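Removed: one protein chain of the complex. Kept in place: all other protein chains.
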Amino acid sequence: MPFQPTVVEQAAERLDPRGAARRRLLAGTGLVSASLAAAGLLSACGDTNKDSADAIGNFPKTPNWKFVFVNHVTTNPFFTPTQYGAEDACKLLGCSFQWTGSQNSVVAEMVNATNTAISGKADGLAIAVVDKAAFKDPVDHALDSGIPVVSYNADGARDAPGTARLTYVGQGLYESGYALGQRALTQIQSGTVVGFIATPGQLNIQPRIDGAQQAFTDAGGAVKFSTVATNADVTKGLSIVDAYAQGHPDLAGMLAVDAGSTQAIGQTVKKYNLRGKGLKVAGGFDLVPETLAAIKAGDLDYTIDQQPYLQGFLPVLYLYLFKISGGLISPPQTNTGLLFVTKDNVPQYQSTQSRYEGSSSDVKLVDRSGAIAHQ
Amino acid sequence: MTGNSLIQETLQKPQAPPVLRRGATVLVRWREASVLIVAIAMAVYFRASADAFLTHDNLRNIAQATAPAAIVAVGIVLLLVSGEIDLSVGVVAALAPFLVHYAVDLYGIPVLPAFLLAFASAAVIGFCNGVIVTKLKVPSLVATLGSFYLLLGILLTTSHAYPAQIPEAAQGRIRLIFGAADWSSLIWCLGVVAVFQVVLTRTRWGLHTISVGGNLIGATEAGIRVNRIKIGNFMLASMLGALAGLLEAFRINSIDPNIGGGTALTFTAISAAVIGGTALAGGSGTVIGALLGALILAELQNGFNLIGVSANPFNIILGAAILLSMIANQYLSRLRRSGGV
Partner (left out) sequence: MSTVLQVEHVAKRFGALTALRDVNLRLEKGEVLGLIGDNGAGKSTLIKTLCGFHRPDEGRLLVNGDEVVLHSVDHARSLGIDTVYQGLALINELSVYHNMFLNRELRIGPLLNNRAMRRLAREHLSSIGVNIPDVTAEVAKLSGGQRQAVAVARAVFSDAKILLLDEPLAAMGAKEGTLILDLIRDLKDRGDVSVIIIAHNYAQVLDVCDRVNLLQHGAITFDRPTAETSLEELTELVVAEYRDRHRSR
């Protein structure tokens, strides 16, 4: 039987290949060892080992490349499938990733994390560019140091990515808002539609409502579109949507551009049975359980999935391909999808708990059978 | 006089052996020694774990992370020593560059006067905090919590929660001096630390600040203008917060409203002050210690990031490391005191 190293030994090995940490760890004395042990154990839980990966499939043998993801809301559950995606890609390709950044959208923290990754000679960077000016210098510095950089989930402002990143992997925010509006227009020709946005101005959702606004403008103005701010806090947002619905009984449509507001619309429509009272269309973003239930019940018509899993998987894949081809394969601009979830395909979303939606960490095959819904 | 020798005997204290006393006195005098030891130990650990830790590039990263927290921590030290605290400094830091932006871009005021305006506004905020605490007798924890939310609301409303651009007029030289140049924020930080170390230990203001925090009634009885001291320190803390905010905004080339709302700056600064040896109870504090405390926190953030710890376990490790540093610090301090005079 080959000797199976324990997690702790693996951790010590990872922390300090020279062996000093390993000896101290195994001796187990003192404060230093305690902190080393803690650090080592927990790091070991997160990442794979640092040995060179054996050749995989048709790819040559590569060192264990470390890719750093810099995120603006590191502990937000929305990005859990993103992390699973990155992890799956890493396992597939024999590399590893680190998930860092800021917990509360503090740009300075993200810049610090980026700079640290550059100093630490990361093999690739994936950054959620939530600020159109702050990341220019760090990304330039990374590229000058030979580190490939892609952006994901957010890419500066519309028409002003603000960095020299190789590509953007994520949803076209403006485009998705436009599609949201367009689809609503297929169901109504006149009346007023209200668009709810949790935090106006925030770079990863404001472009959506701008897109929606444009869709209605382009349609000729027969349908009026107005925007209302709800709240980053879901319960407060619900009260605002509720009050608005009561104050405007003749709405033709209700739209939202973020998960919380979408959920609130679903709940409000159900509470006042607005579908029976002249509301012709309701739709929004993301796949919160309440939203899926509302679609099934018919209160909401559709929601848009931006497939966060791909926002973790694809950057790893692209950075790997860039490195393995010596830069010849340049990462392509990728829209991770503008998938409409409607009554037809919602059952599958509701019934499965999978890594791909972030609701479970189990690695398993998700069955699907029958026809594929289409328009 | 006959009574004197008897009195002298009574009042004279027993002396420890001279050698021990001299060595111990040096350690006791240098209270920041224990924090420095922890900071160095940490650097050694991280260097052993990650080659890149002590490279020129990374030292710059550590310096840039230390500087704003240290600057705010200096103000916090002054307040803690005088027996108060300020939770709103982080928001003042976020607000200051916005005020510069509004002044320059909306009202056409030239850049340097706009800076002065920002500092003056910070001083006014500090003044209000001070008055609410001293004259209206609201405990500072509660009062500054209130001003935290109030200012945060003003910040988010006027900025629409949207980051702003550094004004065109402030690009170039001004930007470089105020945080964009590699070592600029560190130089400002060291300057602030030097000045206020002197203020706290070698000026009347510092002495009176210690008195107010150590024995408020006694200080009042001795005729010290305690309210003036407290209000003045609130103003200093707010202005230092403004300075830190400006430096950060210029460094990252963007004015970010979020830096005030999160726990980032305020909590880090308070932790730095306390790790550095300033007592939460008042009457005792060290500015150099706060710098070392901020350094320790920056080392932790940077070091664990270099090693590759991801966000979720990061918090566990950061918390554990802070506790361990504090325990080590306390242990070393106690060793100092018992081995000393």
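For reference, chains read A and B in written order, and residue numbers begin at 1 within each chain.
In this text, a contact is a pair of C-beta atoms (placed from the backbone, for glycine too) under 8 Å apart; a residue touches a chain by one contact, two chains touch by 3 or more.
All figures in this text were calculated on a predicted structure; none of them were measured in a lab.
Although one chain is omitted from the display, it touches the following shown chains in the full assembly: B.
Of the listed positions B:55, B:284, B:312 or B:333, the one in contact with the omitted chain in the full complex is B:284. Screening B:55, B:171 or B:215 for touch with the missing chain picks out B:215. Where chain B meets the omitted chain, the residues involved are 1, 3-4, 6-8, 10-13, 15, 198, 202-204, 207-208, 210-211, 214-215, 217-224, 283-284, 341.
In this section, only the chains that are shown with their structure count from here on.
Here the CA centre of chain A is 36 Å from the CA centre of chain B.
Residues of chain A touching chain B in their complex: 15-16, 18, 20-21, 31-32, 34-36, 38-39, 42-43, 45-47, 66, 71, 74-75, 96, 98-109, 111-113, 115-121, 131-134, 136-137, 199-203, 206. Residues of chain B touching chain A in their complex: 41, 45, 48-50, 52, 55, 57-58, 61, 64-65, 68, 159-163, 165-166, 248, 251-254, 256, 258-259, 261-264, 301-302, 304-314, 316-317, 320-321, 324, 327-328.
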